[in-house]
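Shown here: the complex without one of its protein chains, the others still in place.
Should a chain be cited, it is by its letter among A, B and C, assigned in written order, with residues numbered from 1 in that chain.
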């Protein structure tokens, strides 16, 4: 890709959320462990192979990734479900000790769209209580499965968090106005998620073909070049149980080396991106709300 | 690909729908926004992440694409559901102002094959009323999901439109005879749709693996070379919520630069292709009708 | 691929079904038209776009392929459902006139495994009657969807056909002993079928990602190199409604040019392969029969 080295919006460079960079990499890890599988039915707890497949994330993938980040001196953000932090009490503190951010990723990893408002609130607050009991300061949130409800952003604001990272309305940070106040959104996208590339399980049924790390590296590089061209937030979501595997960890390393070789790319934890975005008066402001839907037009 | 630079049917060159070009690129955008998701169930309006994923199309992808088209000086056609034009009243006029065509893409994006004849007619006319109220002159139509019924082409003719772009019976324009008169068909094909390459959503469930822009560029180039060889209409369908993303927009730019570098390729809006095709006496004429099916041979 | 140019079984070269070639290419086309869709439910006859997608095969893809075969002077075999030959009576004769073989591909394209023995027999014989009425001499058969029952080979033998091409028990021809006599099997395989690479439809739901012709060419070349190494029958199955598309037709041409450039590869119609195989005393003989299955081991 012959991507221009400077963002189009030259006016933004030097100030604003990106500082002097054309693109900012927010390297994030969703440390889901067993939760996405259990959220599909607690009966999967009886599947020993599947449980070991998920436990690989915190037990093998995570330490490998933390070492890689140390070696490359890259800051990152780890979204941890409360259930995972509770069942592995040393996990979240060990991440913070290495200089990274721990953020809220629900309690159970059940998606908000599958819960009532009361259930979503209870799940949200239960995770906060876990992190509070471990002395982990939480600044941001990411909805399970990236399936936020219309209540989600409001819960984030109401509980004093600074940012959410579950919506897909842009490819740079934007402000979201909720009834409980304003937060910063650090948008995600399926194309920057290693799940669609690598995940496979027979039960619960997940995935189809498994992609090569060579293709994933190609995809991430193409998308980073796009972000550099258009001045965006490269919000990469990586799962330790997937990208912690040896060949994939090497591909992640190669991607990070590529990104570091780009003089116009910087790295930041989500909380730091959100902090700068919150102070950027030029940031887009959105008031997301459900579309008015006529039941005569769209059936149930 | 070592594609010959001239279409086989040398006799056609200089006259007919292609003029002096070996292949014509009709660059089209289906500005679906929230409609394909709502058409799968209005309950998805409660999914905030999914709604933001779709709103990205008109809010971020579309302006980026319009700027790209300006920069490269390429004309395009935007198929817009009436619901989208109605809910974002500035959208369709802003496309026309940039010199592009706006065309009819149903009202609700519910496929005709899922509706009764009365429902299809009502949906068709409701979209026309929206465009009429906005002063948008409509010349052509594309069925939602490319799932036309046998009534669809007749509705197009009956309402005085010049062309349809929903069938797949050829790879160059052809005339379709309906009970209400003759129209031009500008055929589409799944291989020239970015949806199968890029779309992914967990709910409603869409897609599997997400392809790299590098692969999609390779696919489009191979298919354009095929069209140059065989003298076809390269009717590319791009969705702003998909190909408006940074890395994909760069790939689209690279494809357009490749196409422009081919001296035997020209670009045209659909209405202009249809106009020339309507006057081409050599165009194939088809009278599509449902096959007679014996219920003893094919069960329900 | 650094494939050796000679088959392993050097002793076979010069005699036997392969003659002096390391591999034989049987280029086959399944001219299914509307049948595989109608076999999933006759209601799909109401889907005008889908019907046009299927009609493209006989109307556009087939003539293009016949021209390509003329140009490259490659013989081929066309498996045609009786329903298609009946509804388009000029189709089968026009193939034979060009020097190619027409073979039996069921009447309705409903798979034998979905029918009773009586239904399968009736469907089999109805197709033979169609071909007989058109003066088309039939030597071989391929089951719809490559889903033969245990009766299929027996029907082939009983009706005096020479070969079947529906099983996957080898990668070279073998003899199949049935209660009605012996036939030659020309085995197929999913990896040499363009359907899994290219097919996509929303309703009936078919396919996921659509592959690039560049990848398909790579796959076919790799598999041909394998056949040259191991001395096999490269039984390629191509669908005119899929590979008749411009970019894919170019890839098919490139594949055929590659195969022709291999001095150790020859081309033959299926009937000619079967003829030579029938006279090859070294051919493997198989007596396929259903495995004995204990209902206590394998549930319904």
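Some notes on this structure:
Keep this in mind: contacts are C-beta pairs under 8 Å (C-beta built on N, C-alpha and C of every residue); 3 or more make two chains touch, one makes a residue touch a chain.
What you see is a predicted model; the values in this text were computed from it and never measured.
Counted over the whole complex, the shown chains touched by the missing one are A, C.
Of the listed residues A:41, A:93 or A:299, the one in contact with the hidden chain in the full complex is A:41. Here one chain is not drawn; of A:29, A:83 or A:124, the residue touching it is A:83. Contact with the chain that does not appear here is found for just one residue of C:21, C:106 or C:149, C:149. Across A:117, A:203 or A:263, the single residue that touches the chain missing here is A:203.
By the touch criterion stated above, the residues of chain A touching the omitted chain are 34, 38-39, 41-43, 45-53, 55-56, 59-60, 64, 83, 87, 107-108, 110, 198, 200-203, 207-210, 212-214, 245-251, 254.
By the touch rule set out above, chain C reaches the unshown chain at residues 1-3, 111, 113, 143, 145-150, 152-153, 166-171, 187, 189-191, 196-197, 207-209, 211, 215, 218-219, 222-227, 229-230, 232, 288, 290-291, 293, 295, 297-300.
Quick note on the criterion: only the chains that are shown with their structure count from here on.
Its C-alpha atoms fitted onto chain B, chain A is found rotated by 90°, rounded in steps of 5.
Of all residue numbers seen at the chain B-chain C contact, under half occur in both copies; the interface is built from largely non-matching residues.
With centres set at the average Cα position, the gap from chain A to chain C is 48 Å. Centroids of chain B and chain C (each the mean of its C-alpha atoms) stand 34 Å apart. Under the contact definition stated at the top, the residues of chain A that touch 2 or more other chains are 208.
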